[in-house]
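Left out: one protein chain. Kept in place: all the others.
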Amino acid sequence: MMQQEEKLRVSTEQLEGGLGLVAAAGYINNEGGQAIADAVNELVASGCRTILIDLEGTRIINSIGISILLEILDRLMESGGTMAFCNLTPTIARTFEIMGLVQYARIFPDRAAALAALGRDG
Amino acid sequence: MMQQEEKLRVSTEQLEGGLGLVAAAGYINNEGGQAIADAVNELVASGCRTILIDLEGTRIINSIGISILLEILDRLMESGGTMAFCNLTPTIARTFEIMGLVQYARIFPDRAAALAALGRDG
Amino acid sequence: MEVALTLPLVPDVELIAARAVQVMGRSLGMTDGELESVTVATVEACLNAMEHGGQTCFFVRVNTHREDGGPSLEVEIEDHGVGFDPQAPPRTSPSRILGCVAKRGWGLTLIRELMDEVDVRSRPGKTVVRMVKHVGGA
Partner (left out) sequence: MEVALTLPLVPDVELIAARAVQVMGRSLGMTDGELESVTVATVEACLNAMEHGGQTCFFVRVNTHREDGGPSLEVEIEDHGVGFDPQAPPRTSPSRILGCVAKRGWGLTLIRELMDEVDVRSRPGKTVVRMVKHVGGA
């Protein structure tokens, strides 16, 4: 059903070097932001200190969802972790810029570029 | 953009034994039905006589789109070919039943089942 | 709870009605299968209003009901076109090869098969297709 098109689908993967991957596709609203937060918390609990959020397939966001991402970022930085994003549409990139996420999180064009850079650093 | 969610995405593949595969995901309206027709015509022109249409990812259809599928089926049968479908949602299956497509095309639950049966027969 | 839409004759405008059905149906707890049925029926009714209504716009209302016999979703599609006789059998164009299988004229048949209640009222200047789907119904 069309339903599936915007309900956020989240999957996670634990990679080498304490890198956690969250892939999110759909609508990042309150519920969607919370689903990402849960996924990040789980990865952090199992030892990840760098979190990459891949937004391929995410086209609609709202400021409530993004504010939840800011909260996760806040908590992650507090515990010495870092966060990165990849596959942002131009509008989502612009929103991240306006809301100040880009000052505290690294942004990569795609997953390959992100993994290369984060793997090198981490 | 959400746009991509319902604009029909069609891909084709030519398999062994004169079997042509069309994967269609999105909204099967006038335009979507026509895109499937074009894909089928291309496969038939390159020698396929059995066409499998995989509707995984298709959730919305309309009777204009389905009537175009009936026309392709009509032409394919006229030239001695056969058509099959797989991955129908219950509502699409019901629509195919009501509009009589099921009497002339084979319906399979998924692609594996379809390929096994069509490969065996063909 | 009512969604009311005034829709112009623009390609894919029926998808706005489809989205309204989806949002309201989901708020009632409809299954994916129920939502898909109402969506296809709504799309067909919109196409009829666009194709046969012949005006510059048409109207869609989606209502949720939680009374008596359990929750249900009601969709009304209204156009101010020439109207028609809902009792007349659909003019179908039978296929040459497939014989009895008609290629067009399936809209109202699909609507009646996919919805639980359908009520078509039409006179010159006003056609209303009212249809209901019960949540957790047959």
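Residue numbering begins at 1 within each chain, and the chains themselves are lettered A, B and C in the order written.
Note that in this section contacts are C-beta pairs under 8 Å (C-beta built on N, C-alpha and C of every residue); 3 or more make two chains touch, one makes a residue touch a chain.
None of these values were measured; they are calculated from a predicted model.
By the touch criterion stated above, the residues of chain A touching the omitted chain are 6, 27, 29, 59-64, 66-67, 70-71, 73-74, 77-78, 89-92, 94-95, 98-101, 103-104. Seen across the whole complex, the unshown chain contacts chain C at 1-8, 10-13, 15-16, 19-20, 23-24, 26-27, 57.
Quick note on the criterion: only the chains that are shown with their structure count from here on.
Ranked by how far their CA centres sit from the centre of chain C, the chains are topped by A. If each chain is reduced to the centroid of its CA atoms, chain A and chain C end up 40 Å from each other.
Between the CA-based centres of chain A and chain B the separation comes to 37 Å, rounded to the whole angstrom. For chain A, the set of residues that touch two or more other chains comprises 1-2, 4. Counting partners per residue, chain C has 18, 32, 36, 39 as the residues that reach two or more other chains.
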